[in-house]
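Heads up: the structure comes next, in structure tokens.
Here the complex is missing one protein chain, while the rest keep their positions.
So, chain A:
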């Protein structure tokens, strides 16, 4: 195992450490009593309701709008179309120095154009006194179009894909040696084609916006994964200073990437509020979410592996085609894990893109790796059968010491340990390798494994910490809570850093008036906030120590921060730990925060990291980009894991049931054992859906999504999910704050491959096209 030098902070030594404990979520009571308010639930007197009208062609120009019937519905306040909408600024060009420019879901300036770019694009918004009137009126708006030729059939268009260009953040392709030649020369090889369908996030809370203007000041309640992007983007769009826009987002009803960008519903609610002079609420219908919020791109992937007879890989080729909308979207890093997982002599990876007349694609849980691991990890299993090797053994024989594609060091790599522990917990040794060889009554039983891999990210975060004389602490940072338990985790971190009880810490988040937080994406939020929070706590302790040192009575006089530890609600000399604990006066080894602040006549002490001034924001951005580039040059950072699953397949109907699951993950230090396990299980559940049932169907005749509902797009239900055994190796990553690696995405990766491999083991059938529905096994 090659490890980077250890330079992360030591963990606190106090007996009362919070980090690592399975502490209940701080918002548990609010969420279980119905008290938690989501974005459509803020009462405003005089609120009006909005509903969208969607285009019914894939590409064209609007030739006429008949709003007479809609306008005649009692209670209708406005029917806003491109014929009467006020002008808005078009989405800004993308700039890496202002990342909020990445936030536009599409490049369309809604209702400021007669052009239609996808089936479902909003072409009108109706505002009425009641929800029922708005929805009725929206159904009565008549729109006529001049249709234009359009391309939307991915299967037919993928041949027109072009290689993805690399930029500062994303790499479209890479090579080492001559993989094609090595493949041709390899004594054992597989060369396979896999496909994955489009997916939709289907957060249970449909996107909802409550918007209210007061003069040129705007308040928006919206469940978002990026408060500051939304604030800046709306400010630009509506021509007001960013300081005039407040985005409030304490509870986000699920997101999974779908609430990262700014989509039509948000913009049109703000527009409707401006036009009518009323506070306006719009909750998208479930169908409206499918029509106006992008999902995951479909993919076609080639994985070719060449090996010596002992299993040593000589060639690894992974190429992909995914789609973008002609009006936006980004590439998925489909080949990301294939650059890091196996020590092949020759490697070729290349991502290709095709633009279609469909709604932009967008990020969805582990964009790239979730579908990329399906292809790679199924192909590795297929090669193991060609070689007659156990699939875990094949992986171990190709486990790299350094990053295979470029020889960089791994910050942290524990896949061997993950497999060893997983095999034991799962009982892998009891598996007989022959497909179809295991049964339980009439059920065919199959066992499969696959690796999980997701890169680790860290973004800029501004944080303030205030310590009051009563010993309580307030952490303030505008981060996001979609269910990760962020406030709970950061309270644990602050409690340990300052040596106060968990209960003494309150965390404020989810509001643009707070110091700007990181976006909730790339599994990077917890680490990003933690890094700044730890620095802020250090600053705070330094200030408190300075106050203490002013007093002759303080046992801390003459002490430096390095010689002091925070514990028991105060600062104590590290060389005298154990004595004088809790003493409030000037004797002993230290004193409480209350004693220090009270004597100094201070109600509170505050420390901050990062700045929200214009200059401060730019400096933060520069710091982030330079740290990213430096990190990238030095080492490869990632979360990883080993997924084990058991399936039962009905030999007559092809029904697949997942009956057992063991996942072992290397996510560095675990901050909260309870919420970490929950998030890891959640990713596996979404992976079960991806493997067996999830598929957004695009009508190849007209480009319209055919199953825009939870009745026709099948996410896993209670009955589909067995007990999921997850565990973490809990070894700190020495390059990350507190040694923690994000846990939001890694566990969806590898999940579909583990199932596909188990299905093969049960039945002898290789399914290379997701989802593995009954018809593919008959």
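Heads up, the rule we're going with is that contacts are C-beta pairs under 8 Å (C-beta built on N, C-alpha and C of every residue); 3 or more make two chains touch, one makes a residue touch a chain; residues count from 1.
Quick note on the criterion: contacts and distances are computed from a predicted model.
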Protein name as given in UniProt for the chain not displayed, "ABC transporter permease", "Carbon-monoxide dehydrogenase small subunit", "NAD(P)-dependent oxidoreductase" or "High-affinity zinc uptake system ATP-binding protein ZnuC": "Carbon-monoxide dehydrogenase small subunit"
Candidate in contact with the missing chain, chosen from A:104, A:189, A:202 or A:763: A:202
Of A:88, A:363, A:484 or A:662, the one touching the omitted chain in the full complex: A:484
Which residue of A:91, A:391 or A:716 touches the chain not shown here: A:716
Sites on chain A contacted by the missing partner chain, in the whole complex: 24-25, 27-38, 40-41, 43, 69, 72-74, 130-132, 201-206, 251-256, 283, 285-286, 482-485, 674-675, 677-679, 681-686, 709-711, 715-719, 721, 723-724
